[in-house]
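Since the structure comes first, as structure tokens, the remarks are kept for the end.
Yeah, one chain of the complex is gone here, protein chain that is, but the others are all in their spots.
Right, subunit A next:
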């Protein structure tokens, strides 16, 4: 991945270089400008961050570390794929983290306290995620409640339910085959990384090639234009919230397998990271722009920043500050490259 980026970068550089030389005034700023324009903002940011960390830490550019980065961001990444869709249609889903918690808690609670077979309780947990997404979607379309408000309400309710089912206690002791999945590797690649990439590929395919997925751009751009064009906008929007809920529940499963436990407050803190990933990836909260490639890059930026700072022993308390700066820089870079 990073290798191809570097070669693309270099060839772009040499072309631009040659062009400038012909005009007879080559400066470093000109060169940097032409590179900035050629590469989408988020990707440029990722390359820069990688260069900086590989220079600062000898451990950064190792296969093992890269696998680590992916493992550290897999739940956020899966949630961000759903959040990107919601933001693309001009909505927002504040409930993702709480949905992660409630779906995982319901799953674990049914399995431990009621002896429900684990496969069934897992399905029910995923169903809970989809159901909350459905409620979000119905409230914000048919119910005409602003998505910020609707999902704020469901976030609150889900957090409460997650605590209520076990009275605030965590649940431990998932079946061994399930927790073993967390360490399963296929050709040396962890399963969670495969799931993450598969989710992005599926969503990207849907978004770019399937009529309903493509409609998301139309809805985000101008919902009334989309409706008058014969798109059942409310149905599509509800589906998007359902997907977001389902993906949050899937992220919960991955977290549960890795920790071998379910915590009622798991995932709650991830909400801001999820939105940060989507925004750093070049999406606009106004809707209509963004995509899965950008979101994936945004995810890697957050992952690399967290990982790199950990390698450099930066205080964890300072890391959100750096993420905050990254959000602003990413948005500014993106705006530059659009001109």
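To be clear about the criterion, contacts are C-beta pairs under 8 Å (C-beta built on N, C-alpha and C of every residue); 3 or more make two chains touch, one makes a residue touch a chain; residues count from 1.
One rule holds for everything that comes next: contacts and distances are computed from a predicted model.
Missing chain, UniProt name, options "Sugar ABC transporter ATP-binding protein", "L-serine deaminase", "Fe-S cluster assembly protein SufD" or "Cell division protein FtsX": which is it?
Options "Sugar ABC transporter ATP-binding protein", "L-serine deaminase", "Fe-S cluster assembly protein SufD" or "Cell division protein FtsX" considered; the missing chain's recorded name is "Sugar ABC transporter ATP-binding protein".
Hey, which of A:82, A:147 or A:288 is the one touching the hidden chain?
In the complete complex, the chain left out is touched by residue A:288.
Would you mind spotting which of A:231, A:278 or A:301 touches the chain that isn't drawn?
Here the residue in touch with the unshown chain is A:231.
Please identify which residue in A:218, A:240 or A:299 touches the non-displayed chain.
A:218
Please give every residue of subunit A in contact with the chain that is not shown.
209-211, 214-215, 217-218, 221-222, 224-232, 288-289
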